[in-house]
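I have a structure I would like to understand better, so I am pasting it below and will then ask my questions one at a time.
Removed: one protein chain of the complex. Kept in place: all other protein chains.
On to chain A.
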Amino acid sequence: MARAREEILQDLADGVLNLDEELAVNTAHDAVEAGLDAYDAITNGLVRGMNRAGELYDEEEYFVPELLICSDAMYAALAVLEPHLKKDDSRVRQRCVIGVVEGDTHDIGKNLVKLMLDVGGFEIYDLGRNVPLADFVEKAKEVNADLICLSTLMTTTMNGMATVIEMLKEEGIRDRFKVLVGGGPISQAFADRIGADGYADNAASAVRVAKKVCNVAQAA
């Protein structure tokens, strides 16, 4: 017997939130079987669970391991649901180019921000780590990005963030993009000094800042 919508959505959210990949994936199959709208299952099930996980991370109930395992559960269930999305479900999403600046390969922080932005409704173009500075500019132009997110853990590479902003200015396209910076040695003062549009000190607040600078309505 097909399960009720509310129950399915709750199990999808719980599977993600409670690090239970098996529950999330099995429930995703239930959702398909029950003929539940895939978009509904994703946004009101999986994403709701992941957003709650993000809140717990913000409250220091969850930490990096928990958030990464939640995201594994979410993406595994998403793989089941995505083929069933209707064509008109492709929403217009804000585009975000993200990466770790040249000279640095530490990418856990970047990956968390990427995850939360993805869940937060941004379309992500991940350039990875140790990214040549010009690549940020090229990719942002190519995809007509709204947002460029720059990350680093190292003091020797943080000035690369200023260089990216200078490159945008030199091409006369600085005002086409919002630039967000973050990472261990980065501070609001540093962000202000190099003329970035925003700074966040963790992945959850990064989404809030990204939505603010991009003028995306915040969920209540």
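We adopt the following convention: a residue touches a chain if its C-beta (ideal position, glycine included) is under 8 Å from a C-beta of that chain, and two chains touch if they have at least 3 such contacts; residues count from 1.
Just so we're on the same page, contacts and distances are computed from a predicted model.
> Refer to UniProt and select, among "Methylcobamide:CoM methyltransferase", "ABC transporter permease", "Glycolate oxidase" or "Protocatechuate 4,5-dioxygenase alpha chain", the name of the complex member that is left out.
The correct option from "Methylcobamide:CoM methyltransferase", "ABC transporter permease", "Glycolate oxidase" or "Protocatechuate 4,5-dioxygenase alpha chain" is "Methylcobamide:CoM methyltransferase", the UniProt name of the unshown chain.
> For chain A, which residues lie in contact with the unshown chain of the complex?
19, 60, 62-66, 68-69, 72, 103-108, 111, 154-156, 158, 184-187, 190, 193
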